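A single protein chain has been removed from this complex, and every other one stays in its place.
Entry: chain A
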């Protein structure tokens, strides 16, 4: 009896505790029962059938959601209210690891640094940059073609054959002849492989890995560049390091672009890859609604917003196309043994997919 009572008491206590647990367990078990993964079924036919069904279900759900969203937006627009906020997709750029070296617009230190760095003399005073292009000791196949295209892209650039001179000797020679930077195109296995940009007189040395080179003749409908000084577009150089690299690239080009030439050279940084493009552009007006807004009619109707006149740009690609990736940035001119490296790429930096340095 006592034992029974104890049991019953114990049971009651347990029961109370267990009830909740039971509920949880039931829920969990129910869930478990519902969600048998297709991979747990051993029979192939049955497994594929279940998998297909699951997929179809998911698709249907997604479509339903989308329709509901669209309907909600439409309704809101009709009513005159604001449509519900659009969800932004999650991208790698959105979820980038926060970096404390990102440049902020109110950073005085950055501008002070800019004034004091090696490029300020070229970028401010506007002394024209003079570029020396050369190669590694063995040059073959696509190398010379690439170099001739580089010569057309970068104004005021000269090509000299490498010979067997030491790079340090070449730097001295260039300093004497008043060059502002040296570009060395390195070839490996008959393909241009790396780019070394050395600023002078004591500018930094940036070593880039070159890939995906497409020459002008291989681009369909390519345009031919003129001799005008091009515009520069540098996108997404966010961190301090990126800013520095951006300024290095900027110092290769003269600072007074000729807008009439309608030439634009773009260095676009995305996830630490710098994409180089060279286009000729033209602005065109595209009328989506209503009449022409030019001329006399515009004079009469001041606030004419019904005729939506969009201005669009059209681009024609000319010149080579390639991507660069920074391998190392060294303070001072080329000196691998004694130089101070500001940034070196190490394989352990690649471990996170959301961490970028430029």
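Convention: contacts are C-beta pairs under 8 Å (C-beta built on N, C-alpha and C of every residue); 3 or more make two chains touch, one makes a residue touch a chain; residues count from 1.
Everything that follows uses one rule, which is that contacts and distances are computed from a predicted model.
Not shown: a single chain whose UniProt protein name, out of "5-demethoxyubiquinone hydroxylase, mitochondrial", "Protein MAK16-like", "Meiosis regulator for oocyte development" or "Ribosome biogenesis protein BOP1", is "Protein MAK16-like".
Within the whole complex, the absent chain has one touching residue among A:144, A:223, A:257 or A:339, and that is A:257. In the complete complex, the hidden chain is touched by one of A:141, A:224 or A:313, namely A:313.
For the chain left out of this panel, the touching residue among A:129, A:203, A:230 or A:246 is A:246.
The residue from A:173, A:273 or A:357 that touches the chain not shown here is A:273.
Interface with the hidden chain, as seen from chain A, comprises residues 91-93, 96, 102-106, 111-112, 115, 123-126, 136-137, 166-168, 209, 211-212, 228, 232-238, 243, 246, 250, 255-261, 264, 266, 268, 270-273, 275, 277, 279, 281, 283, 285, 293-296, 298-299, 302-304, 309, 311-313, 315, 323, 325, 347, 350.
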